[in-house]
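Omission of a single protein chain aside, the complex is shown with its protein chains in their original locations.
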Amino acid sequence: MSGPSTLNVQLSTRPQFPWRIVDVIVAGIFIYAGAIKALDPVQFASDIDNYKIVPWPVSVVLAFYLPWLEIFCGFALVVRLLYRGALSISTALILTFTFATVAAKVRGLDITCGCFGHASQHWSFPAHLATNLGILAALLALWVSNRSAKPL
Amino acid sequence: MTSSLVRQALILAALALLPGVGEAIYFRHKISWQSPIPPSELVTVAQAHVWGENVIWVDARPDEEFARDHVPGALSLNEDRWNELLPQFLAVWSPGRKIVVYCSSLSCNASLEIAVRLRKEAQLPDVFVLEGGWEQVTSER
Partner (left out) sequence: MKTHILAFILSIIVCFGARAELKWDKTEVELHPTPADKQAVGHFTYQNTGKEPIHFKSVHASCGCTTAQTQKDQVPPGDKGEITATFTIGDRTGTQVKTVTVETDDPANPKTVLTLRTIIPQQLEITPTFVFWKQGEKPDPKTITVKVGKEFTVNHIKVTSSSPDFQTKVEEAGKGEFKIDVQPKETNNLVASTLTIQPEDSQKVFYATARITNAPTVQ
């Protein structure tokens, strides 16, 4: 009666409410960041091209695609559909942005495009880095808390 | 568990392609795949001739090439001596004139860079890059 079956029930659901808030906050950040860049992909392509790291056609592809990837991942986090997939893509994106931010700083590149596209061009390096790391921490926390939850 | 994660990620990646492609189609006239010059800023020799006297020709090639031959009346503007040459160009420019920048051929970047600097730094309107470059001018002479 009690014992193993109760234990199973407890392990298979995580406390919903606090983690849902984190879901919504992280999702909101991704949707906002994606939307800002999706509004002006021409400017975003130009921002990416300024680093002169990838050829122009690649900058164009990234500029049109990345923002929507962020938006869809954000929505997936909120409605808890394709949740794990969204977590993995979001984490990969944040890791990439963080790496790019640090690499840019180390090489003395002026960070004109970061998480938040052209709008964040006036942010300082510590602000960029702190934001990225904060989001990364939240994502990792969501991963850990979700391990014990029912797979979706 | 890992395979469902990968499957979900792939579905999301594929879904995001749809609006991405949609936007690319929507913005297709504002952006070019080959170069950072938007189509609205490229002009052909024919178009430039229609503007006639109103055009200021800017030669973005290095000094030696400019000295050998250039469009009659063209001004030299290059990144080696930008600070020295820009004021000379500005002395000739007046509002309403159309600026057409050219260099060795479409694959040469100098005309693009000069045009970008004229638009962004000097904030001049009506700055265009010549399609086909110097080769196009000489072939149509």
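We call the chains A and B, going by the order they appear; numbering starts again at 1 in every chain.
What we mean here is this: contacts are C-beta pairs under 8 Å (C-beta built on N, C-alpha and C of every residue); 3 or more make two chains touch, one makes a residue touch a chain.
For clarity, every value in this text was computed on a predicted model and none was experimentally measured.
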Visible partners of the omitted chain are A, B
Using the document's contact rule, name the residues of subunit A that touch the chain not shown here. 50-52, 107-111, 124-125
Please give every residue of subunit B in contact with the chain that is not shown. 54, 62, 64, 78-83, 86-87, 90-91, 93-97, 110, 120-124
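Following the convention adopted for this analysis, only the chains that are shown with their structure count from here on.
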For a test of understanding, state which residues of subunit A touch subunit B in their complex under the given definition. 38, 41-42, 45-46, 49, 56-57, 60, 64-65, 67-69, 71-73, 76, 82-86, 88-89, 151
What residues on subunit B touch subunit A, complex-wise? 1, 4-13, 15-21, 23-24, 27, 30-31, 33-36, 38
